[in-house]
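Below is one structure; the comments refer to it alone.
In this view, the complex is presented without one of its protein chains, the others remaining in place.
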Amino acid sequence: MPKEYKTPMLDELEKGPWPSFVKEIKLAAKKNVMSNDLLGLLERSYNERLGHWKHGGIVGVFGYGGGVIGRYTDLPEEYPEISHFHTLRINQPSGWFYTTEALRTLCDIWDRHGSGLTNMHGSTGDIIFLGTKTDELEPIFKELTEAGFDLGGSGSDMRTPSCCVGPGRCEWACYDTLQRCYDITMKYQDELHRPAFPYKWKFKFSGCPNDCVAAIARADISIIGTWKDDIKMDQAEVKKYAENGVDIFNDVVLNCPAKCMKYDGDKLEINNNDCRRCMHCINVMPKALRPGDDKGAIVLIGAKAPIVEGALLSSVLIPFLNIDDDEEFEDFCDLVEEMQDVWCEEGKNRERVGEFIQRVGMGNFLEAVGVEPIPEMIAYPRDNPYIFFEMDEDEEEEEE
Amino acid sequence: MPKEYKTPMLDELEKGPWPSFVKEIKLAAKKNVMSNDLLGLLERSYNERLGHWKHGGIVGVFGYGGGVIGRYTDLPEEYPEISHFHTLRINQPSGWFYTTEALRTLCDIWDRHGSGLTNMHGSTGDIIFLGTKTDELEPIFKELTEAGFDLGGSGSDMRTPSCCVGPGRCEWACYDTLQRCYDITMKYQDELHRPAFPYKWKFKFSGCPNDCVAAIARADISIIGTWKDDIKMDQAEVKKYAENGVDIFNDVVLNCPAKCMKYDGDKLEINNNDCRRCMHCINVMPKALRPGDDKGAIVLIGAKAPIVEGALLSSVLIPFLNIDDDEEFEDFCDLVEEMQDVWCEEGKNRERVGEFIQRVGMGNFLEAVGVEPIPEMIAYPRDNPYIFFEMDEDEEEEEE
Amino acid sequence: MLDVMKDRITDIGPPDFKEYLPPAVKKNYGQWKYHEILEAGVLVHVAESGDKLYTVRCGSPRLVSTTSILFYTEIADKYCDGFLRFTSRHNVEFLTTEFDNVAKIKAEMTEYGNPVGGTGPSITSIVHTQGWVHCHSAATDASGVVKAVMDDLFEYFNEMKLPAKCRIALACCLNMCGAVHCSDIAILGIHTAYPRIDHENLNKLCEIPNISASCPTAAIRPATVDGKPSVELIEEQCMYCANCFTVCPAMPLADPVADGISLWVGGKVSNARSEPKFSKLAVPFIPNNPPRWPEVTSAIRKMVEVWAENARPYERMGEWIDRVGWPRFFKLTGFEFSKMHIDDFKYAGLSFKRSAQITHE
Partner (left out) sequence: MLDVMKDRITDIGPPDFKEYLPPAVKKNYGQWKYHEILEAGVLVHVAESGDKLYTVRCGSPRLVSTTSILFYTEIADKYCDGFLRFTSRHNVEFLTTEFDNVAKIKAEMTEYGNPVGGTGPSITSIVHTQGWVHCHSAATDASGVVKAVMDDLFEYFNEMKLPAKCRIALACCLNMCGAVHCSDIAILGIHTAYPRIDHENLNKLCEIPNISASCPTAAIRPATVDGKPSVELIEEQCMYCANCFTVCPAMPLADPVADGISLWVGGKVSNARSEPKFSKLAVPFIPNNPPRWPEVTSAIRKMVEVWAENARPYERMGEWIDRVGWPRFFKLTGFEFSKMHIDDFKYAGLSFKRSAQITHE
């Protein structure tokens, strides 16, 4: 018989309009002793204002270096069911689309082998199976793979890539985010499952500059859709928006970062040469404006959270890649591997690629991976005169 | 008989519409052997693409640590007249106003004791007497002071302050730049003449945010005029500008950094609460718009050239100071002295105050000089979570 | 064990998403023309073919039981041909080609406890992390704070009455698994006590050079304590980042009194209008006050209200502050400005106000 915990603190959090995670833990606790002990432990944390988890040891499934986060409570005597409480990271399908059948299979496996609690999803994008014992890992893994699922990344490896819904349900997708996310994931299964990098290596795919998976903020490789040709414009629809109350002048023209729009109260003009493809005008009037036809992606590099050298945003590496084209995609993969090699060779332990670039210098990094420096990569050229001069061979000879 | 130098290279630079410094050197060389040798040496530099000056030793006038830059050619045998060729820095009058009489006196002194060449002015603002011998320094100094002039700064001291023309000839002067520049100079004569600081200490005074002495870019203490109340507006004059071809919408409204203007083709409106006092609209239409009446100055700190830690711009220390008020001016001087003390105590050798602040942290600097931190001092708060927490005494007690 | 190792399948990767796409999505894949937001939480996407696909977005606690997932599958089976999806912010979305289903899904999901909203100029789910539910590193809980904040801000979830989107995220420690650093409002768990060094066990559990190297401020030095190899801490140099603890369990920082929450504001990710920005410090420290963290919820409400009242349409939190300036932000919110707000890390110098562009009131 499972213990019955009094949870006055947590009960408070069953109230109110927002969906309650306490309700979820209780639902799970009804069927599952681990979740029941979790409820008790969490109430205790609420009372003590202190977590009760220990640093995880290394646990996992055979042949994989990642995908499982080991976790143990520091009060195993009092909460024996969660003395082990490891999570599994399961690689989600592109765009988080599911059949109900697949979900039922997952639930079934998890109810039999784990806590019955999940995160849908983890913030990298995985399905998180939240809490089980070491012994259950292999059985879960076997059933998962038989059902067509596999573990995601953890540790110093490629992490589970993720992508926005893209062409699945968005008119602005400039490339096939779902497909390319899937392709990268499949291509680098080994890198995903067997950590051998200096640190994490994350990929995120957004179909346009709205960046609905926040790729630029949290992926080492951020792939963001864009287009090259003119914004498509339907003046009649522009008029309708104006009639329906859009203040085209203040809401659209004044907000254009390129200051490249003109509106005379009737016709809207865009100087597409100056347009930065920021999406704003399109976002405001989706029926009237649309990205052009010559679509592709920008590849950016280096984002990460603050530890240790401060947070980084990704920065432009390739300003335009026709990523839907298989050949260009292969070229891109070659570059990815080249970068991995350089970073693995020269990177320090726990140094993300963005930090690595900052340490060795973007110019040197580009040289090492064989990419030509171009002004699209920078917001502005250096403003300090501390230049390490490198004269061309020719010039040097001339000088001698 | 002075040598006659062939100067085919320099002669080239007598041609063309822009005033020629070669003409000037030749004019001086007619009367003066030093300038004649300078001509020869300079031609040689042009041929060799190399300067011929040595590191200056310490020379100066008795009791002063600065004001003279020692200079010797490395070819004294060939150019004996400029084997010494020291410059004197003479403190200019505020705003570089002169009577012709004063200028004639200066020329007379200089023709008798030096090369007859000057810089009107040096880039800190001094009158530069360009080139004389060690023996001439004391006589020059004596005659200068008798004529009412004194040396400016050099070395690790307060440098000669300078200011824009301000109320002398500008409708936008928000305080009396000429007077305050003079006051500061007079108040700190000792600091100006007897180097005892870690490094230079420069003051520049601009009467409004146009900053016509580039104070924010090159003065440790940059004092820039501003106002607190509303921009004064004459709608009739606005109309006239519009009639005369000013595109008020594109040239003015769209260029307002605060986006705080509205123009309906007839009336111009400013939301003065949001206005950043950038001067742009006023600059475009000086007859129609004017700074308000509640005028004063912003005090900014820390600008410098790049060596060693990279160039710095000054940043806001006091967002509004009624500097024309004598009491507030005295308070400001007290703060200046407080800052000097802290910097002298804790600053490293050759560390400008801006670098010092960067090293110890603005927050710590403010604390040391007794200034309350306020959001006006920052462009944005920290974006990294690496906070050195300092709890209030009260809070700490509570916690115990 | 042997049993489970037999016929073991590895490295198959995730299922092919194409198998999981609803028929309307498959048919109109990449052929969407435009969309409209019909009401908070309800979108319609219109395809070149003329097909219409309705989406009902439902709030989710993210931490969900299989019981609830199974409930979602029931809804999806009933109205959506057996398909559903989750969003990048962990909401659950039901896609249907039948407009009539929209109201039904909405009703059933709301009834179950998953209200509909989060589209357009609203506040959608708070991206968050594990907190006391699962992580050893947490300086606060995640789910509980999120629940408290969203309860308080609920009117902004199921109505679209804000100037623009407002993205809130929470991370329970400086590792920032929630990648909160580019959020309109970031809730960040923060320690303010020094690591307590377990000299007894340190050398057994950890490699001393790694610990020293882990500290961004070089506050940790190798030292021999009671005859054992260990480390010592230069307290003035520690800013509680916990990176040493990540590397070595023998240096815990968690503390019931000194742990708490900091609030950050004005970040964004999208490239719309302005470039992506980091969030900046608004409130350095609020002690943990479970179960409802009232000081946190009210500070956040304050920010949201002040922004909502003062910003122009389409102006994200950070864009508004950039236009009117940080002095205005601190004035209107009433948050105290202190030394702690002034950056003193790597790029500090660039955060000073290096111009005479100043507002006066």
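Note that the chains take the letters A, B and C in the order they are written out, and that residue 1 is the start of every chain.
One rule holds in what follows: a contact is a pair of C-beta atoms (placed from the backbone, for glycine too) under 8 Å apart; a residue touches a chain by one contact, two chains touch by 3 or more.
Predicted, not measured: the structure shown is a model, and the values here were computed from it.
One chain is not displayed; in the complete assembly it touches the shown chains A, B, C. Interface note for the absent chain: among B:Gly155, B:Pro195, B:Pro209 or B:Pro319, the touching residue is B:Pro209. From the options B:Gly40, B:Gly65 or B:Pro167, the residue with contact to the chain not on display is B:Pro167.
The hidden chain makes contact, of the residues C:Pro195, C:Pro276, C:Pro290 or C:Gly318, with C:Pro276.
When the omitted chain is restored, the residue from A:Glu4, A:Asp274 or A:Asp293 that touches it is A:Asp274. Residues of chain B in touch with the missing chain: 9-10, 12-13, 15-25, 27-28, 30-31, 35, 38, 42, 45-46, 48-56, 62-64, 71, 85, 87, 91-104, 106-107, 110-111, 116-121, 123, 125, 130-131, 138-139, 141-142, 145-146, 148-150, 162, 164-165, 167-171, 173, 176, 178, 182, 185-186, 189-190, 192-193, 209-214, 216-218, 224, 247, 250-251, 255-257, 276-280, 283-284, 286-287, 290, 305-311, 313, 349-350. Contacts to the hidden chain, counted on chain A, fall at residues 209, 211, 216, 224, 226-229, 257-259, 273-278, 298, 300, 302, 312-316, 319-320, 358, 361-364, 366-367, 373-391, 399.
By the touch rule set out above, chain C reaches the unshown chain at residues 271, 275-276, 346-347, 349-350, 354-357.
Everything below uses one rule, namely that only the chains that are shown with their structure count from here on.
Chains A-C form the pair joined by the most contacting C-beta pairs. Of all the chains, the one whose CA centre sits at the greatest distance from that of chain A is B.
Mean C-alpha positions place chain A and chain C at a centre distance of 13 Å.
The set of chain A residues touching two or more other chains comprises 306, 310-311. Counting only residues that touch two or more partner chains, chain C has 174, 176, 181, 216, 241, 257, 278, 345-346.
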